[in-house]
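Only one protein chain is missing from this complex, and each of the others stays in its spot.
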Amino acid sequence: MPSTSTYYKIFALLMILALATTAIAFVDLGIFNPIVAMAIAVTKATLVVLFFMHVRYEGRLTFVFAIAGFCWLVILLLLISADYLTRGWLPIPAAIPPMGF
Amino acid sequence: MGASIEPLVERTTNYLNAEHSVKSWLLTTDHKRIALLYLVSITLMFALGGVFAMLIRIELITPQGDLLSSDSYNRAFSMHGIIMIFFFLVPSIPATLGNFLVPMMVGARDLAFPRINLLSWYLYITAAAVMLYVMVTGGVDTGWTFYAPFSSLFSNGRVTLTVVAVFIAGFSSILTGLNFIVTIHTMRAPGMTWGRLPLFLWAHYATAVIMVLATPVLAIAMLMLGLEHVFHIGIFDPALGGDPILFQHLFWFYSHPAVYIMILPGMGVVSELIACFSRKRIFGYSFVAFASLAIAILSFLVWGHHMFVSGQSVYAGLVFSILSFLVAVPSAIKVFNWTATMYKGSISFDTPMLYALGFIGLFTMGGLTGVMLATLGVDVHVHDTYFVIAHFHYIMVGGAVMAYMGGLHFWWPKISGHMYPEIWGRISATIIFLGFNLTFFPQFIAGYLGMPRRYHAYPPEFQVYNVLSSAGASILAVGYLMPLIYFFWSIRYGLRAPDNPWAATGLEWKTASPPPTENFEYPPVVLEEAYHYSDEEAPIA
Amino acid sequence: MPEAAASPFHSRLKHQYETLAQQHHADTLGMWLFLATEVLFFGGVITAYVLYRAAYSTAFQHASLTLDIVSGTLMTVVLLGSSLTMAMAVHAAQLGHRRALAVFLILTIVLGLAFLGIKGNEYYHKWEDHHIPGPGFVWSGTDGRAAQLFLYFYFVLTGLHAVHMIIGVAIMGMLLVQTALGRVRNYVVEMSGLYWHFVDIVWIFLFPLLYLVDRHK
Partner (left out) sequence: MMWPLTPALPLELWPLAATPAGREMDALFLVELAISVFMVLLIFGTIFLFAIKYRRRSPLERPRPIRGGLALETTWSVIPLLVFLGFFFWGAKIYFANAAPPKDAMQIYVIGKQWMWYVQHPTGQREINELHVPAGRDVQLIITSQDVIHSFFIPAFRIKKDAVPGMYSTEWFHATAPGSYHLFCAQYCGTSHSGMIGTVVVLKEADYQQWLAGGRGESMAVAGGKLYQKYGCDNCHGRICPTLARLYMQERPLSDGRIVRADEAYLRESILDPGAKVIAGYPNVMPSFRGVLSELEVLQLIAYIRSLGTPALAGEGEGIGAGQGTGTAAGIAAPDARTQQGNQNAYPPDSNPHTMQGERSSEVQKREGGEVRDKQ
């Protein structure tokens, strides 16, 4: 069981990250803006999961259960992108995908 | 002497006679009683779905749309699909046999969360009530697939309430799955290691994983569909810049794995039956167990094979096609191992075994036609035709329902404490097998000839196959009515069931029939692996 | 669990379990599984959002600029603060400090309500600006259709999150009553804590996804 000082330290870290993500959003990093924003979000979430939600102090099974949802979300995202990302690849005269990038 | 026999008849209190009030049933947290509540409710829904199926089959006897109007026909097949999928097949084996057996098989007194189990049944009943309300107030005409933008913007059926019903039923399913996973993880009796788990439990574990991780995506897709239907703003409407194909992605992300929610528990049941009636350990136990998990995981990666002609990118089609072939491999492994289990066994042909053998045959045919559907070029032709209808009925009815019936017969002595009439059981199993094939085999041919699904009227050259199919459906209906009658009959007149009528292994057979409220008189300890039918050492093949 | 035994709020052993450790393990796993379903529940909309944002990147950037970044950041800070108080409440429950538990629960409720208040204020401004998707939607920029899509996602995502927050606050209220009556069970506090933190995590992702779309431009 973590001590209260751990909680305060984690909270301070979360605050710094929260303000940092807002600040960085105003800096032009090109393609890295969303990547950095998401990286910070993942870091914050990990801190909350590990310390506030005690996964760091529980067994390995809890850890597996905790990340299962995220893994499956990644499956959903990856395989859906397999469609949207490749919609324009095959050149078909006069074909218009409803949405593709 | 007569007096000394008397106590044997009512020798102990069991879960059925422990309490008698209506409240003791409706507020029970006993997993066995909840299983019975589910059994009654899904049987009613099955009958209802069956009525719609009969309407469809009667309509299709002639090529003209003469019995029902086209709107009524569309409602009939939509209600058939929605009721059979969400209110019968998804809860069928897990919520009845699974609920009854999972705690007993792990050697526990109950599921990990008995009250959540009851909540799950109430959610199911609420959803079913909403669905019944939809039915009596006009029904819904979207098909069970709810494709946008038809469902969201063009349908004149009761889409909103149907969506609400499916949403609620989804949460019922999530709670059941959650309960199973936690129970299998934390409540196993001493000695019940993972390597000793009956395959029924492995299958239910895999099923529960799908229930927990896929169903929420269906829920959110339904929610967004409902929002679009009610407020006419949403993300699937192309006029607003949306993509209707996205709905199909989200829908099939659930609904393809959902197919495995329906069939995996059936595979678990069949593993138990084949082992028991061959008196053999399942051949390749660990392969069958891991095949269940492999199917559960791979099932999430193949949904796009429902969308080969939808306008999805052809490259995504490639990915989904090859992954679909991969998921066929563990299914094949199971079929081969079940067959090999019979090798040098001691095979008896009691009713459950007849169902299990029927399952293997029909599932093989369903699976092989599934392989054809996974083939990109071939799917383009047979997609959305009766070929697909035949294929998934071979899996759902020939597979899941056969296994469900087999399991019900196998565990009926344990559930009710009475034996069903064996001869009638065999007769009805045979009738169901024959009626099933007559109903659905002709649909393969009609489908390859090009008859599209969901057609109210059709060109006359397909009539032969539709007449055969409708004839088969009436035989099938008789086959399903017989068990309904003799199960009820057996409760009153059936012979008292011994604790272990099949000389089967498994903890559920080591307690009384019917079991006491907390399942076991003494907490069981497991000392041997599953399917320990012989004390002889097994040679390594 | 040793801490369970140490606390005056320790749990009763339910009939289906053999030991308190087993019961605690089952509760924890069950809660985490529930949260996994929640991840995919939100995940479905977030996936759709990501796809549309990639397809209509400029419009989504313009529409994102109409969101108030100050209130967004404030909400993030408030919610992270509530996570801290929640963690402290769980800590207090484990140690059996009833007064501390009550104080931290009250703080959590106050911060949760503050979050909902700021959110409501934001919604009110959206309503005033006619930025609610639907027939009354008014957009001054060029790509109204895609902007409306963005605001649709904004309302669906933050709306779902707000519903979760309201449920969370209600649970905290119940815990507070139980604490006052001295009937609180520490594993209930723990499980409610997991839920609360999860709702916080959802916001941790929603904030950059919705408020920080190419702010620099």
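Here the chain labels run A, B and C in written order, and each chain numbers its own residues starting at 1.
Just so we're on the same page, a contact is a pair of C-beta atoms (placed from the backbone, for glycine too) under 8 Å apart; a residue touches a chain by one contact, two chains touch by 3 or more.
Worth saying up front: this structure is predicted, and the values here are computed from it rather than measured.
Student: In the intact complex, which of the presented chains make contact with the chain not displayed?
Tutor: So, spelled out: the chain left out of view touches A, B, C.
Student: Just one of B:67, B:318, B:427 or B:481 touches the chain that is missing; which is it?
Tutor: Considering all chains, including the one not shown, the answer is B:318.
Student: Who touches the missing chain here, C:36, C:59 or C:78?
Tutor: Answer from the full complex: C:59 touches the omitted chain.
Student: Of B:189, B:297, B:449 or B:482, which one is in contact with the hidden chain?
Tutor: B:449
Student: Taking the full complex into account, what residues of chain B touch the chain not shown?
Tutor: Residues in contact with the chain left out: 65, 70-71, 74, 141, 143, 145, 147, 149-150, 153-155, 238-239, 241, 243-245, 278-281, 283-287, 308-311, 314-315, 317-318, 321-322, 325-326, 328-329, 332-333, 335-337, 339-340, 342-349, 357, 360-361, 364-365, 368-369, 371-372, 374-381, 383-385, 445, 448-450, 452-461, 464, 531, 533-536, 538-541.
Student: Name every residue on chain A in touch with the hidden partner chain.
Tutor: Chain A touches the missing chain through residues 88-98.
Student: By the contact criterion defined above, which parts of chain C meet the unshown chain? Give residue numbers in ascending order.
Tutor: The list for chain C reads 58-59, 141-146.
Operating definition for what follows: only the chains that are shown with their structure count from here on.
Student: From the mean C-alpha coordinate of chain B to that of chain C, what's the distance rounded to whole Å?
Tutor: Centre separation, chain B to chain C: 36 Å.
Student: Which residues belonging to chain B are in contact with no fewer than two other chains?
Tutor: 185, 213, 217, 241, 243, 246, 253
Student: Which chain A residues touch at least two other chains?
Tutor: Residues 61, 68-69, 72, 76, 80, 84, 99-100.
Student: Report the residues of chain B in contact with chain A in the complex, numbered from low to high.
Tutor: 185, 213, 217, 238, 241, 243-246, 249, 253, 300-301, 303-304, 311-316, 319-320
Student: Which chain A residues qualify as touching chain B in the complex?
Tutor: Of all residues in chain A, those touching chain B are 61, 68-69, 72, 75-76, 79-80, 82-87, 89-90, 97-100.
Student: Touching chain A in the complex: which residues of chain C?
Tutor: 3, 25, 28-29, 32-33, 35-40, 43-44, 46-47, 50-52, 54-55, 69, 72-73, 76-77, 80-81, 83-84, 86-88, 91, 94, 193-194, 197-198, 200-201, 204-205, 207-208, 212-217
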